[in-house]
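To start, the structure itself, in structure tokens.
In this view, the complex is presented without one of its protein chains, the others remaining in place.
Showing chain A:
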Amino acid sequence: MTDATLSGPTRREVDRIQDSYMAQVRRRRMYGGLTLAIFVLLMVSGFMVADGRNAGGFWDGWRQMLDFPADVLSEAWEKRANLPGLLLKYFPALMETINIAAVSTLIGAMVGLILSLLSTRGLARWPRLIPVFRRLMDILRAVPEIVIALVLIFILGGGPVPAMIAIALHTAGALGKLYSEVAENADLKPVEGLASTGANWTQRMWLGVLPQVAPNFLSYTLLRFEINIRASAILGFVGAGGIGFELRNAMAWGPGRFDEAAAIFVLLFGTIVFFDQISSRYRNKLTEGQ
């Protein structure tokens, strides 16, 4: 033990640090292990419950999962001569779907813009009302589009307008949240500079904040447009018109009209890929090519 006294306090100091760090590591590993165990438990039990309540049961059903696509594909292949005509026939319905998405994205973005500026710290017109506008956006986001659409269809009757309103409401909530996160990081110095010239709130936002955040806002809006095309196609299923409505009709009839279903799938898939590509291209340009 002589060298222990020789190397003295520093050696013992390092030992102490090593021991305390190891204790910390052990504690962290235990927490990590517990979290993992709980996660696995939840996964397994959740799956068991879902499987138990399922009508058919997952283990018997999953082998038949490919039967339906196989039916559709084989029938569509037999009637492949009809495909060009069907594509043309359903093109107007597709345009209706895209229109619903475009209008609702525009309206939703405008409402979202106002809501976001009203609920961002440092920018808000009425700072005390920030929680109110935040909760309002939470509610808009929390209610699924399909629920709003069902209620509106009940009131207004089927058609594209209820779908448009439903998607616009949801978009306003979702974009408002994203916008306000961007606006939170905006530089406040230009806003202060404008305030010093006597500009009102709208002028400060329009001229001081928007130029800074416009590329990010646009990029989020394009992303939302993509999502809304999918949403408006789905809303067709509950009677809101557009290509989703036609798809439900084609599929609900069962075998016999699967060629139409296939044509609609092709249209939908092509559209989504098309807008996906376009918007990701512009988004890259906006965020990088400044």
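Just so we're on the same page, contacts are C-beta pairs under 8 Å (C-beta built on N, C-alpha and C of every residue); 3 or more make two chains touch, one makes a residue touch a chain; residues count from 1.
Rule of thumb we're sticking to: contacts and distances are computed from a predicted model.
Visitor: The chain dropped from view, which UniProt name applies: "UDP-glucose 4-epimerase", "Phosphonates import ATP-binding protein PhnC", "TonB-dependent receptor plug domain-containing protein" or "Thiosulfate oxidation carrier protein SoxY"?
Guide: Its UniProt record gives the name "Phosphonates import ATP-binding protein PhnC".
Visitor: Which is it among A:20, A:64 or A:185 that touches the chain not included here?
Guide: A:20
Visitor: For chain A, which positions touch the chain that isn't shown here?
Guide: Against the left-out chain, chain A lists 10, 13-14, 17-18, 20-22, 24-25, 28-29, 32.
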